[in-house]
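Omission of a single protein chain aside, the complex is shown with its protein chains in their original locations.
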Amino acid sequence: MAVNVEDVKKINPLVPIKAKVTRIVQETPDVKTFHISTMDDQKPFDPMPGQLGMLSLPLVGEGMFSITNKGENHIEMALKEVGQLTKALHEIEVGQEVGIRGPYGNGFPIDYCKGKDLLIIGGGIGLAPVRSLIMHCIKNRDDFGKLTVVYGARSKSDLCFQEDLFENWTKVPNMDVFVTIDREEEGWDGHVGFVPAYVEELAPKPQVTVLCGPPIMIKFTLPSLQKMNFSDQDIITTLEMRMKCGIGKCGRCNIGSCYVCLDGPVFTMEQLKDLPPEY
Amino acid sequence: MMKTILKAKLPEMLEQLAKEYKVLVPAKLEGVSRFAAYRENLELALDENVTMPPKDIFFPQTEEMYKFAAKDQSLEIEEIPQDEKLQVIFGVRSCDMKSIDCLDQVFLTKGFSDPFYQDKRDRSILIALSCVKPMESCFCTSMGIDPQKGQGADIQAYDLGEKLAFEGITERGQEVLNKVSGMFAEEDAAIPPMGEFNLTANVEGVPEKLKNMFDHSIWDDISRKCLNCSACAYVCPTCHCFDIASEVRGEDGVKIRCWDCCMFDEYTVMAGGHQPRPGKKERVRNRFLHKLRYFPERYNMLLCTGCGRCVVKCPVNLDITNVIKKIKEA
Partner (left out) sequence: MSEMTKKMQEIAREILVKGEAEVVIGWEKGTFWYLSPPAFIDKPEDVQRLVWDDFCHNNLSKYLVDLKNHEGKAAVFVKGCDSRAFNRLLQDKQIAREKVVLIGIPCPGLLDQDKAKELGKNSDLPKAQKCLDCQYPNPLVYDYYLGDKEALNEVAATKEAADYSDVAAIEAMSPDERYDFWTKQYDRCIRCYACRNVCPACSCRECVFDQTRVGWIGKANNSSENQFFALTRAMHVAGRCIECGECERACPMDIPIMLLNKKLVKDINELFGEYDAGIDIEGKLPLGHFDKNDPEEFM
């Protein structure tokens, strides 16, 4: 039985359950996606798009990651190799038993987005958290309006989820995918340039924009969005802070009086304006 | 009418209770006073509040969460059974009673209840003890606390000088008193008036004022002498941040949680090296904003009880009452 956010409150939310890695996809040289199921081949829990999970290799440590997708019997997490834990996770093979706990956080405002045209902007590994939203919209295609994805990375090999970008998502009705890389390179005949400029060039007319990527991308994309006359409520992003507990107790992921693990990681621009710029 | 007992008879009463409950009392141990399990000849610390607050009873500095064993690809996770005995905690001052309310807010509300904390909290029967003479570093009344009435107590004890008086507040508290009822005299007793406070702080309007002071220059000024140690946080009855870490021996390990502090670099630094609070200024600001603005915003109460421990223990006398004064004057 997969647990949802209400169930996790009834069990000890700080103790992981045992799970196993059933599939590993090498997305880019330093990003891998892990498919995780319980020992009896169930979803470890039932996350909403945008929620987080705490994945552990107990001998090394545990870390909070966004859940990029859920299947019938598994959840997916895409991890970039940046530190000790992600390095160890990049070395494991299918069949590895791991600890997992969650789901944590608020997730994307699905109900608010229903029936609306969505623009989803991602940069680098920043496509990981929004992928769960894209997958949700595709599975429930009729609930949402036009879907536009603008995604960029440093180079072709740094593009995550290439099978989605170039195959799966191109076949989805009423969905456009625009991909760009920072610099020209051999074998790439697609768009070249930074995400913010590309968004301005494409001038899409969505009702809600979701963006996720490195702070520099967010910083330069916001003015473009403001030019497009979005209200702050219709600009949505996700934040990252160091996390340990996942349930708003341990303290470290606070931004002002909000805890990113509990009140986030998804925030609207309207909410961010009330928070100190300390992330 | 109150139930009274001579202070000299208190050990006898505690002895009696210890037969039934785990009994924790304020004690003078080597170099420090703190709550300790009652035992014969333990020197009680009843003149002043204890150096270390009672928070570690519910939230120990180091606590084992679960065990694990990992070999090749396999993993086992084993929960650790908790103690089940009821515990009576005698002699908690009003400031520390309030701090337990603060900790309850953190660990038991906002969607998730922390099972490790809740278990110890549920098993606890609290005997608050009234104050007669404030220490020179006390300022609880400035924080809206009545030093003679502990909020959330199961039993309120009053210091009458030679004697102690007890008043059962909750059913659980009454039950504890019933176990030792033979030791009490019933008499009318006047609670001695509270002495004058040496230290005060005017927090009126401070949480609201701080909403617009994130970028104020006072944080540079206030943080300069700070050493970024955690003496203030670790002696604070309300500071509750923790870290989760592993203790690994070969293929076995235990997951522990330990006190942590927002003064440390490692507290917020991320795996890729990004540090949202890189220096003294950002950390000191976060500490005081947490106590005086963020916590009131989230839980509708200050995260300071005026116990004065940080005022005494800070190696550079970074005094929160002075910080409050500077905020008011800014």
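As written, the chain order gives the labels A and B, with residue 1 at the start of each chain.
The definition used in the following text is that a contact is a pair of C-beta atoms (placed from the backbone, for glycine too) under 8 Å apart; a residue touches a chain by one contact, two chains touch by 3 or more.
These numbers were taken from a predicted model, which means no experiment stands behind them.
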(request) May I ask which residue of B:16, B:51, B:170 or B:275 touches the chain that does not appear here? (result) B:51
(request) Just name the one of B:69, B:218, B:245 or B:301 that touches the chain not displayed here. (result) B:245
(request) Among B:1, B:80, B:185 or B:316, choose the residue that contacts the chain missing from this document, as touch is defined above. (result) B:316
(request) Since one chain isn't shown, list which residues of chain B touch it in the complete complex. (result) 29-32, 51, 61-62, 136-137, 199, 221, 224-225, 227-231, 233-235, 243, 245, 247, 256, 258-261, 264-266, 280, 311, 313, 315-319, 321-322
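Everything that follows uses one rule, which is that only the chains that are shown with their structure count from here on.
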(request) With chain centres taken as the means of their Cα atoms, state the distance from chain A to chain B in Å. (result) 38
(request) Would you pull the chain B residues touching chain A in the complex into a rising list? (result) 65-66, 68, 70, 73-77, 79, 106-107, 110-116, 214, 240-246, 248, 251, 253, 255, 257, 260, 262, 267-272, 276-277, 282, 286, 289-290, 293-295, 297-298
(message) Quick check: in the complex, which residue numbers of chain A touch chain B?
(response) 9, 12-18, 57-63, 82-86, 92-93, 95-99, 240-242, 244-245, 247-252, 254, 256-257, 262, 276, 278-279
